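Of the protein chains in this complex, all but one are displayed in their positions.
Right, subunit A next:
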């Protein structure tokens, strides 16, 4: 985005001829202003808690419940606040709570008339009342049994929904109780529990996914509404949010999966060799078949049957070899021809796909060269001061290269037999293919032009010539942008839109390239020595959303917990009291 930021300062040279250029640049500015800026967010280890606060707060306020109950409800509904509210409206609070295992009824705990020891029905021992804990559902067992239960469940990976120990009790154990009981003797377990609970926001949420980088950068990405998009993590990795593989539009996820697999499969190459060569039965050198009939001859002079590989005499007709009958003649002919045709088709698309991918790699090096050229130009005694147009042209080139290379994988499936054979007649397919290829060719031609111009030694040019080349680059960039846009629209509306199979959809075209997710604004202090990642500054549940919530007030840890970890759930009042 920074590349566009300075574009309104660079008009100090003269202009009549530049009116159109200005228009283009303003266009880009306008596009920038009208989009709301990135709606995708990077969630780091540090901002994970803040990221879920908003959802928690909404549920807490709407239903007047404590944070742990809001979390239990949200985990049950996979962090879909709207769905949760819909259930609340349709079926009522009792249903909503019961279904998710939230008990909010208070069971009077300490009655002075009850004996000071009770029988725990798990360990079957009499235990002091103070050594027992009653959950919200009313079931009471001894603390050591609860702790054992929690540890088993956490190790089973069920931290997010630890149910009460009572048979058939659907109630979820209060996380504050789990935390308190575990922290005394099992701080490691408590931490593990905490982490699972926090990560539920990523694991169980269709709007949030881990960045697929390896080694993992530690981040997750949250999208606002449309899961069908491509995004760039702050670690620099660009990926398709839906399938988590590399950004592949205008291919659909399924097409990309098939294509990537096809490219990986060496069977194609193996196939190529078997289609094209066979070992000579005499000298075992591979012999290539060059069209025509099925009698081939090796340079050693041996003739043999292409179909079975057996040595034969030389006398033959189109459909038989004298004295040789292998019975596979006709049938094999057909399937071999077909395999060959399929392979040629694949190679056609793959070569073009690869050509653009390779160009993209080469052009990436161009970036450095160009920075050098810009540096030289800026030293020159010239009225031209701003060279951001070079970089803009370069990024346009990169973006469109990617679009082009993936467009070949798209075309391979769109117009092949594998996916849509039943979807269109040959005539329909031909019309569509012509339409698409026409656009693809236009785009290709302009991209090549841009690539060439960008390689010109503009640092040695006179000012007039630089102005001219700047004009050319801007014009080409605009054309290419429009062509890309048009191609995506054509794919979406004319090609995929008319299909009955609803499984193919593509991430929308973004003129400025793949959106870079922005960091959540967080106000955290990392506390390394607590054993937990961070402490939150803003008191939870207060509902105040003072712009970015940066207050200097630190949230105090509850000392009574003893363990080295932090309670996410203390109400604001408690903190204030501390």
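One rule holds for everything that comes next: a contact is a pair of C-beta atoms (placed from the backbone, for glycine too) under 8 Å apart; a residue touches a chain by one contact, two chains touch by 3 or more; residues count from 1.
By our rule, contacts and distances are computed from a predicted model.
Visitor: Just go with whichever of "Eukaryotic translation initiation factor SUI1", "Exosome complex component RRP41 homolog", "E2 ubiquitin-conjugating enzyme" or "Ferritin" UniProt uses as the name of the absent chain.
Guide: Matching the unshown chain against "Eukaryotic translation initiation factor SUI1", "Exosome complex component RRP41 homolog", "E2 ubiquitin-conjugating enzyme" or "Ferritin" yields "E2 ubiquitin-conjugating enzyme".
Visitor: Identify the residue among A:121, A:210 or A:461 that touches the chain left out of the display.
Guide: Candidates A:121, A:210 or A:461; residue touching the omitted chain: A:121.
Visitor: Which one touches the absent chain: A:39, A:117 or A:166?
Guide: Residue touching the absent chain, from the options given: A:166.
Visitor: For a quick check of understanding: of A:62, A:104, A:152 or A:235, which residue touches the chain that isn't displayed?
Guide: In the full complex, the listed residue that touches the missing chain is A:152.
Visitor: Spell out, residue by residue, where the missing chain touches subunit A.
Guide: Subunit A touches the chain not shown through residues 121-125, 145, 148-149, 151-152, 165-169.
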